[in-house]
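For this view, one protein chain was removed and the others were kept in their places.
Let's look at chain A:
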Amino acid sequence: MKKKLNRYISICILLISIGVNAQETKPLIQSKLEGTVIDAVTKEPVIGASINIKGTTHGVQTDFDGKFYFQTGQKFPYTLVVSYLGYKKTEVVVNRNSVVIDLTQEQNALSEVVVTALGITKEKKSLGYTTQALKGKELSDTKETNFLNSLTGKLAGVRITNSQGDMGSSRIIIRGETSISGNNQPLFVVDGVPVDNSQLNSVAGVAASRDFKNAIADLNPNDIETLTVLKGPNAAALYGSRAAHGVVLITTKSGKNQKGLGISFSSGITISQVATLPSFQNSFGQGSNGKFSYVDGKGGGVNDGVDESWGPKLDGRLIPQFYSNGVAVPFVANPNNVKDFFNTGLTFDNSVSVAKSDDKSDFRLGINNQKQTGTVPNSEVNKTNFTVNTNYQITKGIKVGVNANYIVTDAPALPGGPSGNRAAGVMLQFLWFGRQVDINQLRNNRDVNWNNSYYSNPYWNAYYNTTSQQRNRLIGDIHLDAKLAEGLDFKFRTGVDYYNDRRKYEIKYGTNGTPFGSYAEDAYTVNEQNTEGIFTYTKKINDDFTVDALAGFNIRNHSDANNYQKAPRLAVPDLYTLTNSRDPLTSSNSLSRLRVYSAYASAQFGYKNYAFLNVTARNDWSSTLPSSNRSYFYPSVSGSLVVSDALNLKSNTLDFLKIRGGWSEVGNDADPYQLATVYNFQTAFDGNPIQTSSQKKLNENLKPETTRSTELGLEASFWKNRLHFDFAYYNTNSFDQILEIKTTTASGYNSQLINAGKINNHGIEIQLDGNPIQTEDFRWNVAVNYSKNISKVDVLDYDKQIQNYTIGSSGGVDVLASVGQAYGALYGTAYQRDANGNIVVGANGLPKADPTKRVLGHYTPDYLAGVTNTLTYKNLQLSFLIDASVGGEIFSGTNRTGTYTGVLAQTLPGRDAANGGLSYYTSGTTKVLVPAGGAPAGSTVYDDGMIFKGVYADGTPNTSVLSAQEYYKASYNISEAYIYSSTFVKLREIKLAYNFNKSFARRLGLDGASLTAVGRNLLFIYKDAPNIDPETAFNTGNAQGLESLALPTTRNFSLSLNVKF
């Protein structure tokens, strides 16, 4: 292996030396040209358009006034090729020293230039796969604090899940889950530097554990120029190991197109409200069996330790409560007691950037500050981004540059308390709640609580039991571009993504369940370094054939380290240090490192500008694999044919027709340290060290994983680009997956690492973009995307011994990769049913659980769709986005708990006569319906009788009467009862933007200004799951489809002003 690598490095060196020997030439000036490029319709200058002299490599760009200037060795007349993203490429013959060029906009530019793998720009028509891009403005306008949320509904085949609340993570999945156990999120590359998007400390399936923001959310959308999604391995093959799940390429803004000094200022304010709170009942208060009276909140009174709402009617009767010092006070509903706990969130977002460029250099400096106070009281996040992009031309043909983004995140308190403490979950307490509780009484005195058996006051939790986070991150690179010869360029880049992330968990002395309080510090350090060199070669062989090739190498080093220390019980209150401890500290630390060497090459052959063939090849050497399997090679091939050009099919109807297709293979390595089984140390006992099995049997013969993908597609546009259509079909097989498969512990291990597993994903994506109405002043644009992905777990182990892989669990429901099923099967307890499908009840009238667990649904949706309508009238633009996720299921712990505790409105039917309850009296322990003649004398009659719809074991209908309390508690351990369809249709976004016209702006001394108002997450047009937002999850892991007491999602309204000087 080493030999191979050395050989490859020598080739690199050889190539570099060739470059060094290339001669520089100085052209003679033959002519000078000054020109302006303007929009053919608006007559506004076009900024940043490229102007090339045809037949040469000489090119310039227009400045802020649309002006350009040439000094050239060419003599008049010569032809200029003018191009700009979104405009038709135009050729103009010039024969004198000044020219004005009109560019015509193309709604769906067919000669569109797109960013592809490794940041190489290519003509879209030459590609054999799909990419989709969004402009930075679409991300920054939304003012989402996690910019991934802005992608929702806008990109075909891209699924975004906002995990929890307003400060949580978002998960992005492109074309389904292709890895059974590993990370399924795409690789993020910012200006050529792969950056980390981990969500550290996410524990799958632990409801109370915190949902920290995923790392990519650190980026400031104001700094983003474009975001391009490479969907799946076909587009991303050159990225190798990490391409199986697609790549998101982010290009940040630079000063390149800024002639003269340009200053941009942007300021926004966002108001957030909790959007999806459960719907509560307000007829019955805290207690049990209709009884309640408060003494000490822990069983001293009547049911006052009960944290459920099966108590007396909220009819104003007088009952002592937690704040009344034993005085009986009116027992009335507080319908908004949960809603009023939450604040209106506020986010202020301000940024300033300065940019400039001249012949030799360009730079952009930016600073952004975001201050967010959340909907949960006391929650706050502050983030500041400093960015620098600069390039300098050292000498002709050689440019060097630096990009740096320094991000400081300081969150003094995140919503929800430290994990693992039952009392600290925000929504937990509200779903075990007294509906009569006056939240103002709790707000005014944090030392008292409505219940002291289980909880501390919710404000006590919010203000005293805090999780803080401080993160300092540097993403940056230095790079060099050298023109070695005609058509031959070399790019070198070494980049880093380094961050420290420190969390502090404080629990105050006197907290329920943690009487001495506790303090923990959790520190992470992540370091990702990539060094790469790429040679690119472009050659027009003759009028018909072009070649565009590259070869390069990459060296990747990644490390992450964690150090956790906890003082389990504080010695004195309110001092949060690790030394203030009654007990020895508990601590752990870990370090993980990996290195990958890669070499790659690709070539594109073009024929007559309508047929293109692309091939790529890459070889990786990874430290995480055993030396015998360390090196792995994978190729890809794709092609594109512009049928409309090749067969000359252009007509008034058809503008453009392209078919494309490709096949690719990518490999993937393992996580570090998966080869040798190890033993762990535990805290020594009285001087005796303790060792124990890590319970994980590792595998010294691991092979790389392989993903193979086929993609076919068609693009067409009609009626002078009034309608554009893009269709893609893909089929992806991932096999030899490295699976840490859960095994029965009776095998000796909790899990074993195997190299098997095959999962198939196939699906289609459709994008439609049309302009039903288009006049000079008014345009109506409709953009539709639709995607459907079907997954199937084919094999887990090649011996076919293992049928299920557990991805995660919550509340008795497992999320499985189960052989023969779609990925993400929800597996749990179902009702026992007879042959006719009736639920079987016991003699007591309670439903029975089927002892055999079964698949109750899948979390993966059937299809996703999004429709954006944009109406533009002169400078005013209105757009609205509706998106839908159809199919798939979710297990809702909120509904499960809230039904059990009687707080939800859905537990109202049957609770009294007015709500349809049956009248009964008790005879011994059985409840007997009151017969027509009335109950026997002296018996108490209750009016909350209910009968569970079902049959007895002998098939006769159930007639046993239950109290409403028994009825609603009956299905608590039957998961099936709380599985809902996760289908939803959301009005995701409405945006109103006004661009001040340039002449008006100039009169104010500005170069441009715009005002944008956006509403996000506005309402559900349709959803099935009650009381929750079905678009929720614990974290960004693969254990989706589980909900339990999730923080409510928020509805956001923002107003922002952008000004350019």
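A few notes on this one:
Rule of thumb we're sticking to: a contact is a pair of C-beta atoms (placed from the backbone, for glycine too) under 8 Å apart; a residue touches a chain by one contact, two chains touch by 3 or more; residues count from 1.
Just so we're on the same page, contacts and distances are computed from a predicted model.
Per the UniProt record, the chain missing from the shown structure is "Starch-binding protein", taken from the list "Molybdopterin oxidoreductase", "Starch-binding protein", "Nitrous oxide reductase" or "ABC transporter permease".
Touching the chain that is not shown, out of A:36, A:289, A:324 or A:906: A:289 (per the contact rule at the top).
Interface note: of A:404, A:594 or A:987, the residue touching the hidden chain in the full complex is A:594.
Within the full complex, the residue among A:325, A:692 or A:940 touching the omitted chain is A:692.
Between the chain not shown and the residues A:267, A:324, A:623 or A:960, the one that touches is A:623. Contact with the undisplayed chain is limited, among A:680, A:701, A:926 or A:959, to A:680.
Interface with the hidden chain, as seen from chain A, comprises residues 2, 5, 9, 12-13, 16-17, 19-20, 22, 287-289, 298-300, 302-306, 308, 310, 394-395, 398, 453-454, 480, 482, 484, 492, 494, 513-515, 529, 531, 533, 555, 557, 568-569, 582-584, 586, 589-595, 597, 621-624, 627, 630, 672-673, 675-683, 685-686, 688-695, 742-750, 752, 797, 799, 801-804, 806, 812, 814, 816, 827, 829, 842-844, 846, 849, 851-853, 925, 973.
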